[in-house]
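Complex shown without one protein chain; remaining protein chains in place.
For chain A:
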């Protein structure tokens, strides 16, 4: 079997997971060095959830995510340069330096925002699905949200709306077992978030979030259903985040039990790599991919470092279509 083709979807899945892992490893390091301002919420450990879901989407399908925002755009195929530049607060960043780590949203890839107000993406997703439907586009909208976010009214309202109007939406709850310091079991009633689907009369699916193929299969089924006009699905990916709520905070918030090591042993990239090797892909091919991605990340960082910061006047752009007035007394000291 030929395994190294650029278009082999299996390798693309591996590539995207590796891209997330390596991009974030670099980001975490330079954040520790003070090169990235603000907080950094990493996705490491959850790569199969994002990549599996996005592999089931078309480029023109919509996606909404959250504060843990690095994985989603890379999973959907976004280029690394504007993402890294955004982390550094540069003008060439994907959000022109306005959003930063919690908001890596590439609208050219179908993103409608990575929003850092927990749960706030639910209604946006329902609305995008409604907009697609009203315009006769056969696009779907997918919402990534956390187990913690499942407690927000906005998530419930978005799902109910999508269900009652049979909208082409997919709600993916990435259950990584904690919201900041709080174990899911202390904050979320019922055993599974997916069980709530029953209340909306829509399918609720639980999937191994460390298995990229399993996630992809579950989301693909939901996407087919949505495109066929049969309404939304709620999918819960059981997963785990390796890092603390945010990294380099000088203090660990998330309590780690003995199961931490078990989760790390079930690393989504290791599992998938093993599966590819069993299917005949060579170690050398995979190592070559790893190397290519290391180069991509290095290139993205170089690009970001070489880029300019936004100029002060740009702080007044994009409140509205037209720049808002800049008070002279503020401008004088900028």
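As a working rule, a residue touches a chain if its C-beta (ideal position, glycine included) is under 8 Å from a C-beta of that chain, and two chains touch if they have at least 3 such contacts; residues count from 1.
In the analysis below, contacts and distances are computed from a predicted model.
Leaving aside the chains you can see, what is the UniProt protein name of the one that's missing? Options: "Dihydroxyacetone kinase subunit L", "Pyruvate dehydrogenase subunit beta", "Cell division transport system ATP-binding protein" or "ABC transporter permease".
Cross-referencing UniProt, the chain left out corresponds to "Pyruvate dehydrogenase subunit beta".
From the list A:164, A:187 or A:277, pick the residue that touches the absent chain.
A:187
Touch as defined at the start, partner being the missing chain; which of A:71, A:119, A:243 or A:268 qualifies?
Final answer for the missing-chain contact: A:119.
Tell me which of A:73, A:89, A:110 or A:127 is the one touching the absent chain.
The missing chain is touched by A:89.
By the contact criterion defined above, which parts of chain A meet the unshown chain? Give residue numbers in ascending order.
Here the touching residues of chain A are 37-39, 86, 89-90, 93, 95, 97-100, 102-103, 115-120, 148-149, 151-154, 179-182, 186-188, 253, 255, 309-312, 314-316, 319, 324, 326-327, 329-330, 332-334.
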